[in-house]
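FYI, not all chains are in this one, though none of them got moved.
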């Protein structure tokens, strides 16, 4: 499509995975903030609710509505491809955030921090803190969910490669929720004859639940707990020592980059230098807390 | 009081009493002799269906103890017995609902075993059940043909033919209704007739009727009589259960009397008389139709002035112009044929249906009950006619069913007074001869008649000022009927105003002080019971009056 | 019959008809509101979008209509969609690389075999649940609640938690193809609905379904094979779920274990909005189609109107309750 002009009104559909995860809530909030700063940008938000059909329906509705651009965090890389192609054919520019869609070369950009890579950073942090090996409890997300699979895969890749001395003594699903994370950790801790050295969790909620279970057992400080997402609560916990680390994928940065890239293209036709705008995830420990995106929110 | 022997309840329950004059010397088999076949049959007709030595136990309690009976083609046999004697149970065994714990079943002389109702159905046995078992959501036509829907050439349901046949079957019973209407929109009586029509369309060899006339009025009963005669002439065997002995005399050729799960007598109806049948059933002498102590009617309690229901309700305006007065200490009988609007009148008084126009006066003051609770607070009690649908709590115990109306007040904080309730119930068990293995067992383990007694007790215990009783003895046996009658007389004598609705004219005549007749929702007459006759009442209940 | 009576009867019939039309009236009202707020809502493209979006859970809702008509319920359909979708995917791919192979040379099979696998898996699973309901007399709610986690577990095990994606063109046609302007899934939905309508209204089996739902005891006493009907109905919804799973996999070009989450509630909502009673015995397929369209219109319209996602949830809940309340209100008037 032709560039709309410098100050043209722009309408953008934002379709994140789900608002059940604070990660995407924050991403969307920052994205909206950036859009405000740009001015003249209307953001339409749809909740993906972890469902590919729902997301497809939302995008189809947006095409009908005649939006100028779409920012999408696809629930499923293959499933969303046809509808993204359809949008592009209809003259709508598409940017993916957080994760790509498969096989649609015309996507303007993919602004992402790979979950797999982030989980590798999590694993590497464990290796760094426990060079002599460790007994590990693994709290996975919702069984079958892509994020859960990627994060589980990344951590395993690093820790399995690091040798026999890293032993997974229990692997259970905590469904990304704090109460399930707490319950499952309680059960695992009683089930194990020896206290594990490390708990890695596929998100911060489960890690915080696990921290409570560890605290309740009087094991605070004896088990290193690794979260994922860099949420406000997790950063506080890292600061206080309840968590050993969390992984920040910089959702806010992703959101801001996505919207500015998209608006620049719609208004002026400028393409990003590369279609892959990768944000490297970082494991945040007490030492590099200031690198965390949401560190400003946790106060002193 | 009308009761000769002191605690009648106990007496009834003793099965082994030697004082059963009419009893055959425990006669399993003997009644099954081909000799009892109908007179019209040339020579000896082999029985079509025969039960030999049926035994059945529930919860370890023996309900049937070696009962035999047979049905020859064209035979119409009455099955008699008190409530809980085991009549319905025999029927359940004959039709594959339950399986006997002992004995055998022969069809055309060959042993058979029905494990499902479907199999009895295929064998040509159809049953009109005591408790209505229809499909409320289906159309009348479909309910009649359920399980046997006629098909057209394409193998699809032939709706046209089905409606036509349903209309015809109902017309035979003298009923003209829209066969497309849902069953739920019909009155109990009409549902009963749909149930009968269902059995008639089956082209069965054996038709079993378990109290088919319990909620029918004389007209419909007469129709049924004709149909039974037609069936019999066509070689169909009929097993007929009823507590109305006049029907037995009129319709049946042979009979079997059950008492406590045993066949105590059998033979030809023409060779016995009603008193001896009653003796066989009850195992004692029962005094029929004893008049109560003279009652002195007091002030009017309920007065209806030109009461009418809301027009355009289901099935149209049932009540158009009803006026009557019920005084304290008086029993007012309300007679009418099916659909006359008696039940609907009662429902309006009790706050179940809205009032269209007219006045209800309670103790001289205008009264409108917004809900049953309000009516009860004003001192009204109502025993509905539909026991299964509107009265019993099926999963709950006898005791809890009794306590439901809160006749025994609760303590502070709504704490149930269980000892008080138990005591009150025990009194009624005695008084009404309620037979129950345990008062803590679900009420559905009681026979229909005994359930009715518990429901009556529930309302009488409430000591209302006005008691409306709709079909009080529906499905109650002769002996128990007397118990219930004397109880109704007794509460009236105690100053309660009783509005008695009954399709059983002898009952209305025997109980009432005055009788009001309804026809098509309008009062057509009022007279002292002493002056009334069955014929006179019938005339005023029907168009020809 | 007097004239007055005849009048009352025809009035009663009119009301009854109105009662049947209540969901349709509500649907039209909704369409009018959305169209007046945002005219683009009525674009043919958008209408076909809605139809396509509705068709998969619509197929399942048709099966659910039978289940609810016999007073049953099936909470396992979402999991069944996932499981049967994965079965189709495995067959279409000829196995899962690195885990197990079905064909000797590692090539995939024809879409027809894949579809068969999905439908078979669904039907057998449904049949098993039907057995538990009919023979062990475990309440359907419990059986299918159990089934929901069991089948989800099996789906996870098949795909080892991950998706299986990338099928050939012919496979994809069933979910993404068009015949003229009409998407293929819409045609499948229409065909399923039509067949179900004929079965329910014109065959003995269909009427037996109503009889069982209206009064199971009476049905048994009337010689209807109640367990047989029950079994068939659960097998049937299994069939519909299997078909739905295949079409979904085809449409998404991918099958995964979390697919179909929440379909059970959407399907039940469609059936109930369509006027089928949860107490069995009344209702039918036509209502379900309208109920499915209503939910589809609702979700589409709210997005097109740019309602915030949180508010959307609140509105969806309220409107569904309102639709059913409206239906009941109209039906009560006709009493």
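Order of writing sets the labels: A, B and C. Residues in every chain begin at 1.
The rule is simple: a residue touches a chain if its C-beta (ideal position, glycine included) is under 8 Å from a C-beta of that chain, and two chains touch if they have at least 3 such contacts.
These numbers were taken from a predicted model, which means no experiment stands behind them.
Colleague: Any idea how many of each chain the complete complex holds?
Modeller: A x1, B x1, C x2
Definition applied: only the chains that are shown with their structure count from here on.
Colleague: Report, in whole Å, the distance between the mean C-alpha point of chain A and the mean C-alpha point of chain B.
Modeller: 72
Colleague: In whole angstrom, how far does the Cα centroid of chain A sit from the Cα centroid of chain C?
Modeller: 33
Colleague: Roughly how far is chain B from chain C, centre to centre by C-alpha average, rounded to an integer in Å?
Modeller: 45
Colleague: Residue numbers of chain C touching chain A in their complex, please.
Modeller: Contact set of chain C toward chain A: 38, 40-41, 43, 45-46, 49, 53, 56, 152, 155-156, 159, 161-163, 165-166, 176, 248, 251-254, 256-259, 261-262, 299-300, 303-304, 306, 308-310, 312-313.
Colleague: Touching chain C in the complex: which residues of chain B?
Modeller: On the chain B side, the touching residues are 95, 97, 116-118, 121-122, 127, 129, 133-138, 142, 146-149, 151, 155-157, 176, 178, 198, 312-314, 316.
Colleague: Would you mind writing out the residues of chain A in touch with chain C in their complex?
Modeller: Residue positions touching the partner: 19, 44-47, 49-54, 56-58, 60-66, 76-79, 81-82, 102, 142-146, 148-149.
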